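The complex appears here minus one protein chain, its other protein chains still in place.
Now for subunit A:
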Amino acid sequence: MKEVFKRTGALTDAPFHYCPGCTHGIIHRLVAENLEELNLLGKAIGVTPVGCAGFCQQYFNIDMQGAAHGRAPAVATGIKRALPDRFVFTYQGDGDLASIGIAEVMHAAARGENITTIFVNNAIYGMTGGQMAPTTLPGQKTSTSPFGREPSVAGYPLDMPKIIAQIQGAAYVASVSVDSPKNVLQAKKAIRQAFEYQLAGRGFTFVSVLSTCPTNWGMSPVKALEWLRENMMKNYTLGVLKDAAAQ
């Protein structure tokens, strides 16, 4: 028997603190495997968000820097400009990136900053107790919209990859999901492409990953994946939305 799948060395031995079935773990693995395969462990610097992934510096075998809520792209800009030979990425959730941090990510994209942002969208504020986020779908029940998000009062969700794709400085924008093995493989490819573009100095790269929050959605992990497939994947644009090199 040949070993065909093992835990990547880019992840530490620390067990994830995430709830059972939270897809943050899958996305961590995809980022870590790409870092390892591209031989970046010695020169990668990650910038952590505020939110559930705010402790993710424990899980990657690389240097990480914490940032104030939403400011990861600004901190990453500073790191990349001071140390241009390093590989710099941010890992941010939707509450971090799409609400308080929307200015930082838009301007990092506008400047064509040579960094990568991994955006994890689970349509809810996970860590603080499942409140409505800018990405919550119309009709979706959260702890602050118990009858479902009502667009006439609370407006509409932001489709971040679609917005970033319109900014000239963005070199690569992809929107992927981790609901099935096939889509997990596609997500890994998208992250790989973004990382390679940064290494080639092409500019700002952005990968949005649709994720689940079984605890705050009030579903079993398996049901949450189904909900992701039936609701989020239908409401959010998927695929490679911008590829400056291909155009």
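Methods note: contacts are C-beta pairs under 8 Å (C-beta built on N, C-alpha and C of every residue); 3 or more make two chains touch, one makes a residue touch a chain; residues count from 1.
Note that in this section contacts and distances are computed from a predicted model.
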Identity of the absent chain, which is to be given by its UniProt protein name, from "Glycine cleavage system H protein", "2-oxoglutarate ferredoxin oxidoreductase subunit delta", "Glutamate ABC transporter substrate-binding protein" or "Putative lipid carrier protein YhbT": "2-oxoglutarate ferredoxin oxidoreductase subunit delta"
Candidate in contact with the missing chain, chosen from A:24, A:80 or A:149: A:24
Subunit A, residues in touch with the chain not shown (by the definition above): 1-8, 11, 15-16, 18-26, 28-29, 180-181, 184-185, 214, 220-222, 225
